[in-house]
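Only a single protein chain was left out; the remaining protein chains are all shown in position.
Up next is chain A:
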Amino acid sequence: MSILVYTESENGKFKKTAFEVASYAKAVADQLGTTVTAVAVNADDVSELGKYGVDKVLKVSNTDLKKFNAKSYASVLKQAAENESSKVVVVSSSADSKYLAPLLAVNLDAGYASNVVEVPSSTSPFTVKRTAFTNKAFNITTIDTAVKVVGVSNNSYGLVENTGSATTEDFSPSIPASGVTVESVDKVTDKVTIADAEIVVSAGRGLKGPENWGMIEELADVLGAATACSKPVSDLGWRPHGEHVGQTGKPVAANLYIAIGISGAIQHLAGINASKVKVVINTDPEAPFFKAADYGVVGDAFEVVPALIEKLKAFKAANA
């Protein structure tokens, strides 16, 4: 009956979203009066999970799972859910989790709700709130099946620390053959990703050219943020496609989104609207982004950004 949660790791280390989904699973477990079991695949140190409410960790160590594969991972989670007789399975909104969740749902005959932003308002019927219409609305949905899969939107629930500690059990599921083989991975490993970032610094055509991104990267460095860009910037080839955020690009649900030289087209705003706090820096006070933002600076990015970097460095030094 335990709530099952998939805690993602990379190179043996848990991602921040792993702790967020664990915190969420703990809240659901409390509602249902049960415990939390996490599935950790090829993670080095699983003890950290206890801090976020996990009671038991099913530790899977298998070289066949070294590279993510949706079918294999979905099968691992299915076997774990059956092992634990879990009625609720919690996953994140990472690219990998969103890839495996529909497969897992079919395998478990489970209803699946994605982009869920709050703990269930009721557990019978099991009622969740999820984003819809590309962040322009919320949809209250019930999951009507006996087993349920819940995809938690990134940065929506946050991390909640607990006092408990987790026990560990080795778990050796069978790994089915998969018809999809990863041939190569092209990934920047030393940078925080847009999906995992708490802060995203994003810039648009107002930057005038790719040679001016140094200050954007420096601002991101100071804040420990990921860098992103608007669609025109990626279309012009100033920045890689993977940085394009907006409706047809990557969605952003950061705690803080800083938009520099981005006017705020509706397609852009749709993709970043799930971010909690939005700051806009733009020379044009009429830019639509000012209507969507919480804080705004009307000014030239080439003056404001370097000055802001200095102020933030001083702030970090004073608060270190």
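Rule of thumb we're sticking to: a contact is a pair of C-beta atoms (placed from the backbone, for glycine too) under 8 Å apart; a residue touches a chain by one contact, two chains touch by 3 or more; residues count from 1.
One rule holds for everything that comes next: contacts and distances are computed from a predicted model.
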{"item": "Protein name as given in UniProt for the chain not displayed, \"Branched-chain amino acid transport system permease protein\", \"Electron transfer flavoprotein subunit beta\", \"Thiol reductant ABC exporter subunit CydD\" or \"enoyl-CoA hydratase\"", "value": "\"Electron transfer flavoprotein subunit beta\""}
{"item": "Contacting the left-out chain in the complete assembly, out of A:Val119, A:Ile199, A:Ala253 or A:Ile272", "value": "A:Ile199"}
{"item": "Touch with the omitted chain, as defined above, among A:Val5, A:Ala101 or A:Val152", "value": "A:Ala101"}
{"item": "Hidden-chain contact residue, picked from the options A:Thr7, A:Asn115, A:Ser156 or A:Ser202", "value": "A:Asn115"}
{"item": "Residues in chain A touching the chain absent from view", "value": "68, 70-71, 94-96, 98-103, 105-107, 110-115, 127, 129, 131-145, 179-189, 191, 193-196, 198-199, 223, 235, 241-242, 244, 247-250, 255-256, 266-267, 270, 273, 276-277, 279-280, 290-291, 293-300, 303-304, 307-308, 311-312, 315, 319"}
